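The structure under discussion is supplied below as structure tokens; questions concerning it will follow.
Missing here: one protein chain of the complex. Every other protein chain is in place.
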Amino acid sequence: MLWLTWRQHRVEMISALVLLAALAIPLVITGLALHAEYQSSGVAECVAGGGGGGCAALVDAFLERHTEWGNRFVWVSFLPALAGVFIGAPLFAREFETGTWCLAVTQGVTRTRWLTAKITLVGGGVVGVAGLCAVLFTWWRTPLDEIGGRMRTAAFVVAAPSLMAVTLFAFALGVLAGALLRRTIPAMVATLVTYVTVRITTEESLRPHYRTPLSRTTDPTTNAGTEQLPATDWTVNDGWVDSTGHHLTDAEKTDLLHTIYKGRSTPPDDLVDNYLATHGMRHYTEYHPDSSFWTFQTIEAALFLGTAVALFVGAAWLVRRRIT
Amino acid sequence: MFVFRLDPSSGVPTYLQLVDQVRRATLLGYLREGDRLPTVREVAAALVVNPNTVAKAYRELDHAGLASARGGQGTFVTGSIGEVPTATYAQLSRRLREWLRAARDAGLAPEQVHALVTATLDDELRTGAA
Partner (left out) sequence: MSGEPILCCSGLGKRYGRRTWALRDCDLELPRGGIVGLVGANGAGKSTLLHLAIGLLRPTEGSVRMFGEPLRVDQADGLARIGFVAQDHPLYRRFTVADLLHFGRSTNRRFDLAGARDRLDGIGITLERRASTLSGGQQAQIALTLALAKRPRLLVLDEPVASLDPLARRDFLRTLVDAVAGSVAGDDLTVVLSSHVVAELERVCDHLVLLDEGRVRLAGAIDDLLAEHRVLVGPRADDLDTMDGVIAASHGQRHSNMLVRLPGPTSPHPRWESHPVGLEELVLAYLGEGRNRPCSG
């Protein structure tokens, strides 16, 4: 089965590697430059705790030069879709469409061995390529991650556990779609739509809740003027809390702002903070600290891995039912 | 090597056609005693017919004394019918044709003619042998 699986899917696997190489070349070039600049400009020292005054400005300048590119890594979220749509969906769909399943299961290989070999060998290859991508992306982002933490989306989705597990999930989704619909194009479309939906939902609604966020309240006046390095925390919620401990809703916040700015055509900068301070209100932040990173990675990986396995089992059952 | 042919629309079973062809060829001198007939496999492949049918024909030939298998070397023509002088042959052939025309005019169908001939022939052989 090893030779057969390779021969059947070698075009896809080689294309994946070519894609990886195409990404690698510019990333390695720019990444080396980024890492060099990080060291030589003194930003690395600043982050490590050394340096002194002027660090904040230095770091800000560095970020301003490179954050835009760094944020583009958010799109890595959708890279696994390629695995699902172009490799997973045709896996069984094409066999049913062309009738070659009949040819495959009437040689000397049992049906179970045939379908498990296809799923594990191709799945393994796909996850392997994802792993290589993760290494590449994570390496590129290291300076930015040391500054801003790894909890933000652009940093989180490129890490190996998450990327590999999500790729396996996307692949499994494609395999199930192909086994269910038995036509390549509809399976590809279904996979794409489902994957994008699930991914967006996870990003927006699921990940912030893997653990209960920590809470922090600050006096509105204490921050003024202090120079600070950018926080490594991932803020999931923030706003104002009044003296009774009630978190203001957006509507209440808007009303309050209307009250504060009433009649002022040229309001001073610290008008809001002063108002809040005099009324006993404070800023609150709900956040996940950078130290939660590996826990979050494990949770996300387990989630997608578990789902992937369930999808594989479903796909295997569907295929067996069709070919017996 | 002897070449068979098959007429699928003649209504005569395949194996009989093969037997008849050997019989006729022997009669006409195309096959002589000691000639080797093609193997069952060769005939089956050449005519695209079932090998068992060819095997059946060869068994029939053996039964009729026209050809027999020798060891593992193949099937050979045995007991050739002596060559008939051309003149005798032509005369007998003409008289047979006249008789056949008469039979057809009398309303006999081909199978009936065939049945009549074989029945009479068998009868003759039996009384001849007795």
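Should a chain be cited, it is by its letter among A and B, assigned in written order, with residues numbered from 1 in that chain.
Quick note on the criterion: a residue touches a chain if its C-beta (ideal position, glycine included) is under 8 Å from a C-beta of that chain, and two chains touch if they have at least 3 such contacts.
What you see is a predicted model, and the numbers here were worked out from it, not measured in a lab.
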Chain not shown: contacting residue from A:39, A:100 or A:291 | A:100
Which of B:50, B:91 or B:120 touches the missing chain? It is B:50
Could I get the residues of subunit B that touch the absent chain, sorted low to high?
-> 6, 8, 11, 13-14, 40-41, 44-45, 47-54, 111
With the missing chain put back, which residues of subunit A would touch it? List them for me.
-> 1-4, 7-8, 11, 98-100, 102-112, 323-324
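FYI, only the chains that are shown with their structure count from here on.
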For the pair subunit A and subunit B, the C-alpha centroid-to-centroid distance in angstrom is 86
